[in-house]
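Below: one structure in structure tokens.
With one protein chain removed, the remaining protein chains of the complex are shown where they sit.
Right after this comes subunit A.
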Amino acid sequence: MASSTPIRLPWRLLTRAVGAAHPLIPSTHYIRTQQPISFQRPAISRNYSEATPPPEVENATPPSQPPQTLTENTPVSEGPPGPPRLPRAVQAVYLRPLRRQAEYGVPSCDLQLRSYSVRNLEFFCDFALRAAYYLGLPASGPVPLPRITERWTVPRASFVYKKSQENFERRTVRRLIQIKDGNPETVELWLAFLQKHAYYGIGMKANVFEFAKVGVGKNMDTEMEKMKDIVGKTWDRVGVATTVGTKLTAEEIIERVNTQNFRAATHGNAPLSKLPGSISR
């Protein structure tokens, strides 16, 4: 039944079709079922139709030869001969994203995605879940969070005529993806990957939870005691790249902080960061 499924079908239809055939199989594990969904490869025909004149190379082959397909080149190892399936990883693209089971269920990262369009958001959530799976992170979601609706009512005219007004609105849709039992470094990697492949019109906000043993404050105190010598040396030359041995006075530091280049580096090139009195170097 599923063998006749064309390659272009979205995963929703596929899963529905398979789910009808195997009602006992949970919906998230279609890939691991014993009867995988097989995809028909597009048969690439080398035979040209009669309407187009065949080129010189094709003249050598007899016209009675059946259309040559890609399936002839691939040997069928076992089982009944049928159209070969796509690789599992490619099949998975058409199906719902795979998930890993969280062992302890301790949340390590909450990623909130926001957008004005549901379509883009759903797509990117799917992408994020797949990325999490292949990084070995157990992800849950996407949880649809309440929409944020902002409305503005303005008069239609540029001047007076308050009786005739117009309403505008902006709906922000949100989704939450939670990573559980994630290794902090892997979570960082996942977030960096998502940021690298950021999709247009989608904002991301991540709350990353870090866990430490009881007695964090005491540990930090002891660490501070240990680092006192190093930190003292560093703080003498804080934020200023000078050669070792030279010390800047407070006035010099203030002057340097107020230079235009420094302000641009720390606050960006916004108009407010450029002071009229600041020296440009």
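In this text, a residue touches a chain if its C-beta (ideal position, glycine included) is under 8 Å from a C-beta of that chain, and two chains touch if they have at least 3 such contacts; residues count from 1.
Simple rule for what comes next: contacts and distances are computed from a predicted model.
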item: Protein name, per the UniProt record, of whichever chain is missing from view ("Mitochondrial 40S ribosomal protein MRP2", "Putative coatomer, gamma-subunit", "Protein inturned" or "Phenylalanine--tRNA ligase beta subunit"); value: "Mitochondrial 40S ribosomal protein MRP2"
item: Residue of A:136, A:201 or A:215 touching the missing chain in the full complex; value: A:201
item: Sole residue of A:105, A:136, A:155 or A:215 that reaches the chain not shown, by the stated touch rule; value: A:155
item: Chain not shown, touching residues in subunit A; value: 116-117, 150-152, 154-158, 166-172, 201, 271-272, 274-277
